[in-house]
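Removed from the display is one protein chain of the complex; every other protein chain stays in position.
Here the chain labels run A and B in written order, and each chain numbers its own residues starting at 1.
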Amino acid sequence: MNKLVSSVKEVIRQARLKDGMTISFHHHLRNGDYVLNTVVEAIAQLGLHDITINASSIFDVHAPLIEHLRNKVITGLECSYMGGVAGKAITEGILEKRVVFRSHGGRPADIESGKSHIDVAFIAAPCADPMGNCTGQLGPSACGSLGYAYADAMHADQVVVLTDNLKPYPLSTISISEIYVDYVVELDKIGDPAGIVSGTTRITRDPVGLLMADYAAQVIAHSGLLKDGMSFQTGAGGASLAAAKFLQKIMLEKKIQGSFVMGGITGYLVDMLNAGCFRSIMDVQCFDMDAVESLRSNPNHHEVTACHYASPAAKSAIINSLDVVILGATEIDTNFNVNVHTDSNGYIMGGSGGHSDAAAGSKLCMIIAPLVRARLPLIRDRVTCITTPGNTVDVLVTQRGIAVNPNRPDLKNTLIAAGLPVTAIEDLQKTALAITGEPKWGLKKGRAVADVIYRDGTLIDQIYQVLS
Amino acid sequence: MEIKKKAVAGTMESSDVFVDIAPSEEGLYIDIQSVVYNQFGEQIKKAVHETFRQFQVERAKVTLNDRGALDCTIRARVETAIKRAGREEE
Partner (left out) sequence: MLLRSLLFLPGNNPNMLANGDILGADGIIFDLEDAVAPDEKDAARILVRSCLKQMKLIGVTTIIRINSLDSYDYWKEDLDELIPCRPDIILIPKVNDPKEVIIASEYIAELELISGIEKGRIRIMPLIETALGVENAFAIASADQRNIALFLGAEDLTADMRCQRTTEGTEIFYARNRVVMAARAAGIEAIDTPFTDINDENGNYQDAVTAKMIGFSGKANITPRHVKTVNQVFSPTAEEIEYAHEVLFAIEKAKEQGKGAVSLYGKMIDKPIVLRAEQVLAMEEALIRKGSACYE
């Protein structure tokens, strides 16, 4: 049996990819990915059209995709996150078919159920053997966990593994098993290691960010959840990471050991594991080389699948055991609905990722964001796009006050008693408007260009074409 | 105040506004580029016009490149540009 195929074009032929089919990619190579662009370019050169891409995320490195959207090589997109470059083209209406946005947990659930069918999955693997056993933990393009690729491998009709680091059979570390793999292609490079490491894994030095991080750590300290066995997740923004650092200090002082940290894993969370603040890390994606190295070497640092992380269809997922999560927002409204899909001009520059999943599962969901960003107020009457519904969001931390969701009166009273600057969200909104002046909202909108599917499968919002 | 020469004020940093002012033969020509034009275009225009009125400038060509500056910053930068470009009519 020989799974090795000589080139991308050849594997596309052998897999009998046809017009109208759906292909998939994971995003673990982040802004250093070469695979998606290489495969789509080959598809274009073979004269194929009307292909749908289901990529767990689309980054700015995938800008060449735009040309193929224009030429209708690709006519459908499904993802959990889309960066601003592709986002701008989509928002301006380059695709006729609406983009389907899901959450990180919703994507594997729909792939599993067949709702989101994949004809050919292309799995970039930093290390693989000729039978298709592969992992992200080893190799010059190592990216760590392959969490978002499992559902594709397990449920796509055909699976192609692409690697720039082919090792003899059997692979020493196996993340995805050969039992799912049809073809293996060796490339010169699957990606650029410099781009694989995320740009947002530095603690903020901005005093406003540090102030908010300090408030966030105090909210956790007074939430009643700060005790042995606590579990924690944080986004990769500068202020969120600073909050993790402050939390670490508190946990060490009070000699508290948590159960696990979850997420997008950075060196800061690895530090917390090594300092004994937590017993384990549940890793669905690695953001930097410290995380990759820890995954490789520490038995308490576990690679988990996206399904295990957050699938609403699983019997239980990790988010169901999550105590505290710290997340960001481009906008939040007075009902605590959060937007991380678009900016305030309606342009797509993000997506739920794990945002709506973690908010739904956690006991305490905290949003950290500055009250005003370049004259734009954070708090709206209604967000431009609902990513995460307000009933799953508990606390908003800004530099001018902390708002607690009225559905958490117990938490509100505890935080007031702790001397924290608890303020009604409407008052924070007024404070911001006093600083910025009253903005004119009301964008000229065209047709819907994207559907936002909440983790329960319902359509929670749509994103509209921005007309110039 | 009479605008006698070209002048600039402010920077392209976030929350600041870069103002470019030059003499003009007739009237006030104001060109505003702003990252928040949709939301604050009218207020920015108002701030610029009011500052020109305050310093009695009737003829100038002004370009603003706004990176989300607050109203007080816009007025300050326009005033600075005016003062650098003109001299007070005695």
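The rule is simple: a contact is a pair of C-beta atoms (placed from the backbone, for glycine too) under 8 Å apart; a residue touches a chain by one contact, two chains touch by 3 or more.
Values in this document were obtained by computation on a predicted structure and should not be read as measured data.
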Chain A residues that touch the omitted chain in the full complex: 207-208, 210-211, 372, 399-400, 419, 435
Residues belonging to chain B that touch the chain removed from view: 9-10, 13-16, 69-73, 75-77, 79-80, 83-84
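The criterion applied here is as follows: only the chains that are shown with their structure count from here on.
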Contacting residues of chain A [partner chain B, same complex]: 344-345, 373-376, 435-441, 443
Chain A-touching residues of chain B, taken from the complex the two chains share: 14-15, 35-36, 38-43, 67-71
